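Take a look at the following structure, please.
What follows is chain A.
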Amino acid sequence: MPSVVTANRLTDGIVVYLAADGEWTEEIANARVADDEAETKALEAIADNAVRERVVVGPYPMVVGLKDDGAIDPLSVRERIRAAHRTTLTKDWYDVPL
Partner candidate 1 sequence: MYRYDEFDHAFVNERVAEFRDQVERRLAGQLTEEEFRPLRLRNGLYLQLHAYMLRIAVPYGVLSPRQLRQLAMIGRKWDRGYGHFTTRQNLQFNWVKLVDIPDVLAALAEVEMHCIQTSGNCVRNVTADPYAAAAVDELEDPRAWCEILRQWSTLHPEFSWLPRKFKIAISGAAEDRAATAFHDIGLRIVRGPNGENGFRVLVGGGMGRTPYVGQEIKSFLPKEHLLSYIESILRVYNLHGRRDNIHKARIKILVNALGIDKFREDVEADWEATHKDAIDLPEDEKRRIMSYFAPPELPERPARDEALAARRESDPAFANWYKHNVLPHRVPGYASVVISLKEPGRTPGDASSDTMDFVADLTERFGHNEARVNYTQNLILPHVARADILELYEALAGAGCATGNNELLGDMICCPGLDYCNLANARSIPIAKEIAKRFEDPARQEEIGKLRLNMSGCINACGHHHSGNIGILGVDKKGTELYQITLGGNPKDSASVGTIIGPGFRAEAVPQAIDTIVDTYIDNRHEGESFLETWRRVGAAPFKEALYGAR
Partner candidate 2 sequence: MVLVELATGTIVADPDEVATVLEPTADEAALHDAAGGNAGPIAIAFPSFTDGRGFSLARLLRERHGFKGEIRAVGHLIPDHGQFLLRSGFDTAEITDPEAVQVWKLRSSASATIISRPCAIPCRCAGMRPPRPRLRSTRCLARPTTS
């Protein structure tokens, strides 16, 4: 099952994903997708190292969907909200544009 690894950045807590280049990105679109368990384990190992390096906190792998055009679908409501970096309160007076 396709998976990506996500976490929160240590310094500001913002949601991030492990990207193809080994960096951490705020855009789920740039996340590196692992196709099988072995690959996921490899991503997790990179993430564990990033925890030791004090880049991120609380990393975990999550199963994602892949759309026809290859776009990553976070699947659950929770992960969709995290990926959007905002609340779902679109009509709010203070809402922050995406």
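Keep in mind how these were chosen: all candidates are chains of the complex that A comes from, given by their letters.
Just so it is clear, a contact is a pair of C-beta atoms (placed from the backbone, for glycine too) under 8 Å apart; a residue touches a chain by one contact, two chains touch by 3 or more; residues count from 1.
Keep in mind that this is a model prediction, so the values were computed, not measured.
All of these sit in the same complex as chain A, but only one touches it there. Which of 1 or 2 is it?
Per the touch definition, chain A is in contact with 1.
Show me the residue ranges of chain A that touch candidate 1 in the complex, using the header's touch definition.
The touching residues are 8, 10-15, 51, 54, 57-58, 75-78, 81-82, 85-89, 91-94, 96.
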